[in-house]
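For reference, the structure discussed in these notes is given below.
Every protein chain except one is present and positioned as in the full complex.
The chains carry the letters A and B, assigned in the order they are written, with residues numbered from 1 in each.
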Amino acid sequence: MSFFKNITTKPWERKGVIGGLEPEGAFESANEKVALSIFLVVASVVFSLFTVGYFLRMELPDWRPLSEPSQLWFNTGLLIASSLLFQWAKNITQRADDKNLRLAFFGGGVLAVLFIAGQLMTWASLQEAGLFLTSNPANAFYYLMTGLHAAHLLGGLWVWSKSSIRLLSGEEAAELKLSIELCTLYWHFLLIVWFILFALLLNT
Amino acid sequence: MALAVVVVLLVIGTVIFHFSQAFGGPWYFTEIATDWGLIDFTINVTFWVTGAAFIILNLFMAWCVYKYRHKPGHKAVYEPENHKLEMNLTVITTIGVVAMLAPGLFVWANFVTVPEEALQYEVLGSQWQWQFRYPGADGQLGAADVSNVTEENPFGINPQDPYGQDDVVVNDPNMHLAVNQPVQALLRSHDVLHNYTVTQFRVKMDLVPGMVSYLWFDPTKEGTYDLLCEELCGIGHYIMRGSVTVESQEDFDAWIAAQPTFAETQSGPEPDLIAGQAAYAICATCHGAQGEGNQQLNSPKIAGQKAWYTERQLNHFKVGARGGDGDTNGAAMVPMAMTLADDAAVRNVSAYIETFPDEPSTPTISADVANGGDIYDRNCAACHLDDGSGTWYTDAPALAGMSDWYFVTQISNFLAGIRGMHPSDTYGEQMVSMSTAMADLEEINDVAAYINTLR
Partner (left out) sequence: MAYVPLADSDHETEMHHPHSFVEKYVWSQDHKVIAIQYGGLAVFTGVVGLVLSLLFRMQLGFPETATFIDPSFYYQAVTMHGMIMVVYLLTALFLGGFGNYMIPLMCGARDMVFPFLNMLSVWVFLVSVIILMASFFVSGGPTGGGWTLYPPQTNLAGTPGHDMGIVLMLISLAVFIVAATMGGLNYVVTVLQYRCRGLTMMRLPLTVWGIFVATLLALFAFPALLVSAIMMLFDILLGTSFFMPAIIESGTPLDHNGGSPILFQHLFWFFGHPEVYIVALPAFGLVSDVLSVHARKNIFGYRMMVWAIIAIGGLSFIVWAHHMYVSGMHPYFGFFFATTTLIIAVPTALKVYNWILTLWEGDIRLNAPMYFAIGFIFTFIHGGITGLFLGNVVIDLPLSDSYFVVAHFHMVMGVSPVLVVFAAIYHWYPLVTGRMFNEGMAKLHFWCTFLGTYAIYLPMHYLGFLGVPRRYYALGTTDFIPASAQDLNTTITIAALFVGAAQLLFFINIIWSLRNGPKAESNPWGAASLEWQTPDTPPVHGNWGASLPTVYRWAYDYSVPGAAEDFISQDTPENSEPQKDS
């Protein structure tokens, strides 16, 4: 629908039913997907504001850039692989047979868990190097932003675990199609957020 | 119907009220004392534009309510919209907005551009005092930072910076300016946000810890103006007062010459304890050999009080800020303080008193400690600290272990306006306001009883 064309119509001029025989939403997607999309915009606002805060705080004289642990590259690989597996799972649900669905879906989640574990290891290595939360605002932002990203991922894993139980209890793939699609969308979103965060951390 | 009449009456009433205030009423803008007349001009433009809108819109609405109120047989006109009318209204509104915004932006451009001839001075805010610093002969303020702050260097001036040595420091909330000399105030804070406001100057700006903000103005009218903090800065926000005196260049020069430079405040002679001890002999008859106090003679314990506080109070007695009407015990102190001939004598004896061992005085009051503790923690601890030890930073004397009966008489004096009302007792004035945290004598006793537990 063309939003602009819509809001310039004169609603008092046209009487009668507009549209088909059934109620129709503004978007031809499942309501859950619409809701998730809006939520992703909200989450983007949260991450953007932290990024803006990061840039503004960076200008102040006490900022000491942090040299990121090289393990982040490995973690990034884990998250990419996780996202790819979710995409694979989504593709499978769109086909007739659900071969490898469990492998793809479970694998994606497990890799995400490994990613979080990897992130925790970077925290540990920073602690060992004496780079604590309060040592410098750059460190504080590192812990805060990676923590927030991991917290979002944990939220996703909660939904993933519920779907996994359904999948294990033998539900048909067709019934889980929406659930898997939403997980995939969410994972891709978090991957993109991570790319941006990672690029931000690397370049400052 | 009644509603239409009332709306009309409210419009008329508002207009009358406004003009009654704008022309001579007590509740309107103070007389401007700088050349920011353009701000007042912008305000007037806004008054005319918005005032017209207020009157026209409300009267038209009242007329509609009256004219089109329901009557039998009456029917509303069907008109979904009138695009032309809406466009015209948009244009008219836009013109009105531009009429207000254009002078506003023009004047703001003036405000953000500090003229080159403006002299700088520094305003320093801390909980809950004002202090000021003027550049010395070199015309430059020395570097200062919160990390340098000590009791001896309350401004945090960098002792290594040569520019800072001749800076004139005013450790007092009253400052002076020369008339018709544009000035730029550099604003700095040691703790929280404050706001430097003199109503008659029309301009204000926050003091932000960690950075320097500024404002500028050209004082055009001589007089002494109240300086207020207008950014909430904690419980003492409303007592963070000061004054700005605008005077002729000669008077200003004389005033500033009488203020110490930073170097002078750092290199003053050490107090002479021997002389202080000699001078103390007369004090000992009432306050005791070790400053332990004597309630029979109405003499409080003075041991345990820091020199800066004792010094200030002795000076208050000398200039009549204490011991005046109603303060019979304080009056007895005035001639005693007068025996200290000069500032050095006052400093010596105060320093000597500081050397006394601080033995807690014997409690004489038993009251509701829990209530007293509640009041103390909520209100008093902000300056006098949780343990009642006081700190130079908030100009708060020690309370713990001091004479509790004396606390009661002094708080009563503050509440009765006997102490703290003298113009030179700025810190006492703060206590006049804060003492209202205690509703009556009973609550004062409660607090005294609580302070007795802090030893």
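Methods note: a residue touches a chain if its C-beta (ideal position, glycine included) is under 8 Å from a C-beta of that chain, and two chains touch if they have at least 3 such contacts.
Remember, it's a predicted structure, so these values are computed and weren't measured experimentally.
The chain that is not drawn here is touched, among residues B:79, B:117, B:250 or B:270, by B:79.
Within the complete assembly, A:133 is the residue of A:114, A:133, A:185 or A:200 that touches the hidden chain. Touch with the chain that is not drawn comes from one residue among B:241, B:287 or B:419, which is B:241.
Annotation: of B:210, B:320 or B:335, B:210 touches the absent chain (contact as defined above). Touch with the hidden chain on the side of chain B covers residues 1, 3, 6-7, 10, 14, 17, 21, 25-30, 38-39, 42-43, 46, 49-51, 53-54, 57-58, 60-61, 64-65, 68-70, 74-83, 85-86, 89-90, 93-94, 97, 100-101, 104-105, 107-109, 111-112, 126-128, 145-147, 149, 187, 190-193, 195, 197, 199-200, 202-211, 213, 224-226, 228-239, 241, 375, 377-379, 381-383, 385-386, 391-394, 429, 432-434, 436-440. Mapped onto chain A, the footprint of the missing chain covers residues 6-12, 15-31, 34-35, 38-39, 41-42, 45-46, 49-50, 53, 56-57, 60-63, 133-134, 137, 140, 144, 148, 177-178.
FYI, only the chains that are shown with their structure count from here on.
For this pair, chain A with chain B, the centres built from the Cα atoms lie 51 Å apart.
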